[in-house]
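Apart from one protein chain that is not included, each protein chain of the complex appears where it belongs.
A and B are the chain letters, set down in written order, and residue numbers restart from 1 in every chain.
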Amino acid sequence: MGEFWEFVLAPVLIFESWQFGMEVVISGLLAGVMYSLVALGFVLIYKASGMFNFAQGVLVLFAALNLAGFIGLGIPIPLAILLTIGVMILFAIVVEYLILRHLVNQEQIILFMATIGLAFFLSAFGETIWGSDVKKLDVGIPQGRFEPFGIQIQYLELTAGAVAAALVTVLAIFFNKTKIGRALRAVADDHQAALSVGINLRTIWIIVWAVSGIVALVAGTMWGAKSGVQFSLSEIALKALPVLILGGFESIPGAIIGGLIIGLGEKLAEVGWGPYVGGAIEDWFAYILAMVFLVFRPQGLFGEKIIERV
Amino acid sequence: MFYREAGQFYTSYAKDQGIFQLRQDKYGLWGILFIAFIVIPVGLYLLVQGGLMAASTKDYLYNSIFLLLLVNSMAALGLNILTGYCGQISLGTAGFMGVGAFAAYKFSTGMNYRNQHEDDAGELVSQLVPMLPPIDNPLILMILAGAVTSVVGVIFGLPSLRIKGFYLAVATLAAQFFLVWCFSRVEWLYDYVSSSTIQVPPMKLFGLVVTGSETVMRDGQQVTIYPAAETKYLICLATVVFFAFVAKNMVRGRIGRAWMAIRDMDIAAQLIGIRPLATKLLAFAVSSFFCGVAGAMLFIFYLGALEGAEAFNINESFAVLFMVIIGGLGSITGAFLGAAFITLIPIFLVIFFPWLGGQFGIPVSTALVEHIQFMIFGALIIIFLIMEPLGLARLWQIGKERLRQWPFPY
Partner (left out) sequence: MRLKGLTLGLAAAVAATGIAAPAVQAADSQYFPLLTYRTGPYAPNGIPFANGTIDYFNYVNLKHGGVNGVKLVWEECETAYNTKKGVECFERLKGKGATVVYPNSTGITYKLIPNAPKDKVVILSSGYGRTDASDGRVFPWVFTAPTTYWSQASAFIKYIGAQEGGMDKLKGKKIALIYHNSAYGKEPIRTLNLLARKLGYKLTTLAVNHPGQEQKATWLQIRRDRPDWILLWGWGVMNQVAIKEAINTGFNLERMIGVWWSGAETDVVPSGAAAKGYKAGTFHAAGGDFPLFHDIKKVVYGAGKGFKDGEKYIGQVLWNRGILTGVITTEAMRNAQKKFGVKRVNGDQMRWGFENLNLTESRLAELGLKGFTKGIKITCADHEGNGPVLIQQWDGKKWNIISDFISPMQEVVRPLIEKSAAAYAKANKITPRKC
């Protein structure tokens, strides 16, 4: 086999050792789930308000900062979690009151920019209150690993996978079975029609922001368990964006499937092609992968079909 | 009272199509240019000579404020063409600026490539071989940088034919990340130095030192001449003014109208005979050209030495997009206003708070200042978007309308 084919097929050739190949696949999928956790928050807000919420990354940081901060104050973990959820709900109310209701009917790009402004504000606000030190966040997620058939799997990632599955199930039930969930779907479908049947848009926004705040808390807890809670946590938003364009901005299953594809794709690429071209390619590879998908399906894998009329 | 069109008549078609319909506007522009080109350099020079201002303050104003402002205005002009006029949101601006900077670097050092072989002792010997004669004229470099960047921009603009709106915005991040990766991974781009940083070689223009330094013998003594801040400022200013003029004329002509048609409704534009492929790609090319010039300017005049991945990171892309939106989408004036807002407000806040604290004898820690600055900046943006989503340019327009009626609004 020539060098050229060795390069082209590199991501496949890692399966020469099937155990290692499986390890890459499993790690990739689980890493993807971690991205999905962040992406879910984006999807929820976009669905309900058409707002591309760039502050989601900072929201993850903010939630984790609060949780780590409360635990640091000596508050028992369950109570600290409840307190943090309380903070996130309060935050949702404030955001609706101060920002969202004033931006009704604005263009998408304006909404997007407003969320970046919010991100600036919130990251500085969180750090002013809780300080810039790295905080340990330990809520009892099991550490360590096990190795069935010589394939190494980390408990932390497995936990993340389980949590994501649980979260998606809960969200699915919430969206499909509860009254609020139905209202949310109605709003997502058509603001005007939802308003006309008596759904209160503002309440819906508060609920959605609060829910995505709680999703951010889950994501922050998982990521924070790895790296400690610190400013860099806010930058994982950039990891979630390719997942979003691949899965579609409006689709919850899309966020999960997109995460899996992106996670798997970028790990295979990095481990396979990385050594040939100097490494660190996974960041742009994820975006290129997503873009290639987009060229064939311009609204994302699960996005709603865009129908254009003059 | 002073700002009236009464009595100004267009007696020819040429007049009717002038950029400035009002005489006052025309004079205003000449006034601004007069201030920028003459009053500022001469005034600052006199202030320093007169002992009213420290020489370092003058350098500070030029090197840290005016130059950055000009670079940012240039980038904002470029992005405004793409986003404001053609309606394609791009988050790859910093990446394109980087292409400009690296193109300028490669042309200025002669497009070196490395020739590597093992000598008899088995030691690795490598030498750089130039492919072209090095170019040491910053103006030519900027144009070349723009040209290279517009090619790259067109390539990354291709997906825009299929992808729209926010999906396109996020897809342009692919360009951003890929280009930045190249800046730190493709050794040829930074002449194989181990740290992947590039440094501008010494350059002269019209006999004046522009970058680096020059050692000359003067009265039997060695004197090292460093570039004067004024030189850099005037070169950048002239460049930006020239390109602003080009942009203004482009957007009000046939091309600009085609862009706006695509922006407002692309299917409708197609129906009236505008080809979306050519039009969109042209917008990408022109916009990238501007961004490339801005990147070359940043590299040659403002930073001098930079590391691609750091200087052109994603936050710079966001910053330029902010300038365009705060300034006003689809407005040349807005690009300048937005650049001024985004560049100056943070610097102002950082200086203002310690000063304010000092007035009341409260020491303010730098971390707190930074945090407050971020919070205020974030809040200002939100307030601004809520109160005037059309940007500073719209405010400017409203101001002019009022002025027209003043002092008799009825």
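Methods note: a contact is a pair of C-beta atoms (placed from the backbone, for glycine too) under 8 Å apart; a residue touches a chain by one contact, two chains touch by 3 or more.
It should be emphasised that the depicted structure is a prediction, and the values quoted were computed from it without experimental measurement.
Across the entire complex, the residue among B:Y27, B:W355 or B:W406 in touch with the chain not shown is B:W355. Taking the complete complex into account, B:S64 is the one of B:S64, B:N137 or B:T333 that touches the chain left out. Among A:E96, A:E250 or A:E282, only A:E282 touches the chain left out of the display. Looking at subunit B, the residues touching the absent chain are 47, 51-57, 59-61, 63-64, 68, 109, 124, 181, 184-185, 194-197, 199, 201-202, 212-215, 224, 226, 303-307, 309-311, 313, 345, 347-348, 350-352, 355, 365-367, 369-371, 374, 384, 387-388, 395, 399. For subunit A, the residues touching the chain absent from view are 14, 17, 20, 23-24, 27-28, 31, 34, 124, 127, 132-137, 143-145, 152, 154, 156, 223, 225-228, 230-233, 235-236, 239, 266-267, 270-271, 274-275, 278-280, 282-283.
Here is the rule we use: only the chains that are shown with their structure count from here on.
Centre-to-centre separation of subunit A and subunit B, using mean CA positions: 33 Å.
Contact residues of subunit B toward subunit A in the complex are 89, 159, 162-167, 169-171, 173-174, 177-178, 180-181, 184-185, 265, 267-268, 271, 314, 318, 321-322, 325, 329, 367-368, 370-375, 377-382, 385-386, 389.
Subunit A makes touch with subunit B in their complex at residues 52, 98-99, 102-103, 106-110, 112-114, 116-125, 127-128, 132, 238, 241-242, 244-245, 249, 277-278, 280-281, 283-284, 287-288, 290-291, 294-295, 298-300, 306, 308-310.
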